[in-house]
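Before anything else, here's the structure in question.
Shown here: the complex without one of its protein chains, the others still in place.
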Amino acid sequence: AAAAAAAAAADPTRAARRDTMCKEARADADKEPALASYLFSTILAHKSLEDALAFVLANKLKSTVLLDSQLLELFSATYRRDGHLVKMAQADMQAYIERDPACEKYMHILLFFKGFQAIQAHRVASALWKQDRKPLALLLQSRISEIFHVDIHPGANIGAGIMLDHATGVVIGETAVVEDNVSILHGVTLGGTGTKDGDRHPKIGTGVVIGAGVTILGNLKVGANSKIGAGSVVLRDIPENCTAVGIPARLVGGPKPE
Amino acid sequence: AAAAAAAAAADPTRAARRDTMCKEARADADKEPALASYLFSTILAHKSLEDALAFVLANKLKSTVLLDSQLLELFSATYRRDGHLVKMAQADMQAYIERDPACEKYMHILLFFKGFQAIQAHRVASALWKQDRKPLALLLQSRISEIFHVDIHPGANIGAGIMLDHATGVVIGETAVVEDNVSILHGVTLGGTGTKDGDRHPKIGTGVVIGAGVTILGNLKVGANSKIGAGSVVLRDIPENCTAVGIPARLVGGPKPE
Partner (left out) sequence: AAAAAAAAAADPTRAARRDTMCKEARADADKEPALASYLFSTILAHKSLEDALAFVLANKLKSTVLLDSQLLELFSATYRRDGHLVKMAQADMQAYIERDPACEKYMHILLFFKGFQAIQAHRVASALWKQDRKPLALLLQSRISEIFHVDIHPGANIGAGIMLDHATGVVIGETAVVEDNVSILHGVTLGGTGTKDGDRHPKIGTGVVIGAGVTILGNLKVGANSKIGAGSVVLRDIPENCTAVGIPARLVGGPKPE
């Protein structure tokens, strides 16, 4: 925690964001005394974003056969080892602030948005997967699916600045790649076609927006900054800067209509 | 509780429905002794529907950082302050009895239907939102999404006699309006188009039936008594008494086909 506080002190944006969260928490605790102890234990008691994140995630993902103290140590150790994970969490927070009209406070993202929580827990599972700690990574995947209703294989590669909005029912397969600044609504699947092993899941370019209930199947590419309309089923590549809709999805806008 | 019992005594329908629930609970407890203590604590121990509702919801929505005693007091106080909320819960119960062929007992709606429970908890969150107790309202929204898999912004306005059937994956945005006697299946989204702030969500007329997996986006109107077929994506107004299906939805029946 001392190292984390030092890191926060060395990064003015990071320190500022933490100060903002604490100010938000104190204002809410003053306004709603019933929440004071909740806000203290989840936000104000912690010296850094990673400490608060580790506490919130451990508290949500614990079970009677997996103690929150074990999870807290696991998350804390992973954040200490890989400082990049915290930077990605910060970029995700910024994504909600900028893209979600119903989101007003940093604190609410950390505490209330199960899509944000699911992505952060996935990043820890992914770090464990890369260290070949597969049983623990798969256990985390399973708990994330149970508690946040988001099933992301720990092998999937997810960039920074991701907004996973509402989140219920999202499924992302083992060999999927999601680049930075992608927005994914609830009910979205990045899946396989069921006919192959190996590299079998979609690659989503930077800045893509995927509407509610979209299914994208197979090792295909959705080009940067394209948009996929709600309810679409995508079965082939989508170029950059396009809009695609329907079952199967066809292009309806953008610089390179087919 | 004494006031509630007096209110129930003054309203014969209400008293009758409570008597029916207690009779149902006693019959089930006799038939299945393993359930006796469960049915006592959730139904028979309570003097009114609002007491039973407050107990059931507090018990479901509690967490290690938010005690059930705090939630029980919050729900009870809200029902005492706003008796209309209980009338709406009763109208919702009636909706399941009349419209769901698999629903036979009032008691089962209260105890087993997460769609019913989610709507009742939302009504409390909505009352808190209108009193400008936003942090608490947003916390409830978040817990409802975690526990019942239904994400309704506390700013949304939901009428009475609502059947939210199966309920998993339902998302209803901040400025949505749902009038009385609407049926909403699971996987339904009343969302924004992502391009606007302000009043940006659908307005659903009285008696509308929205099929499984339907996505309705933007500040548009679905006219009274219209039906939207499963899997449809609605992007423009639907007149009254029509049937609309497909992606995007087109009219296939009703008095004013386009």
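We just call them A and B in the order they show up, numbering each chain from 1.
Just so we're on the same page, a residue touches a chain if its C-beta (ideal position, glycine included) is under 8 Å from a C-beta of that chain, and two chains touch if they have at least 3 such contacts.
Only a predicted model underlies this, so the values are computations on that prediction, with no experimental measurement involved.
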Among B:87, B:166 or B:221, the residue in touch with the chain that has been omitted: B:166
Hidden partner chain, touching residue among A:21, A:53 or A:74: A:74
On subunit B, residues whose C-beta touches the chain left out of the figure: 28, 31-32, 34-35, 37-38, 41-42, 59-60, 68, 99, 101-102, 108, 111-114, 147-149, 166, 168-169, 183, 185-187, 209, 211-213, 229-232, 245-247
Positions on subunit A contacted by the hidden chain, ascending: 63-66, 70, 74, 133, 135-136, 138-139, 141-142, 145-146, 149, 151, 153, 168-169, 171, 173-174, 187, 189, 191-192, 194, 196-197, 200, 213, 215, 217, 231-233, 247-248
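As a convention for this text, only the chains that are shown with their structure count from here on.
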Gap in Å, rounded to a whole number, between the CA centres of subunit B and subunit A: 28
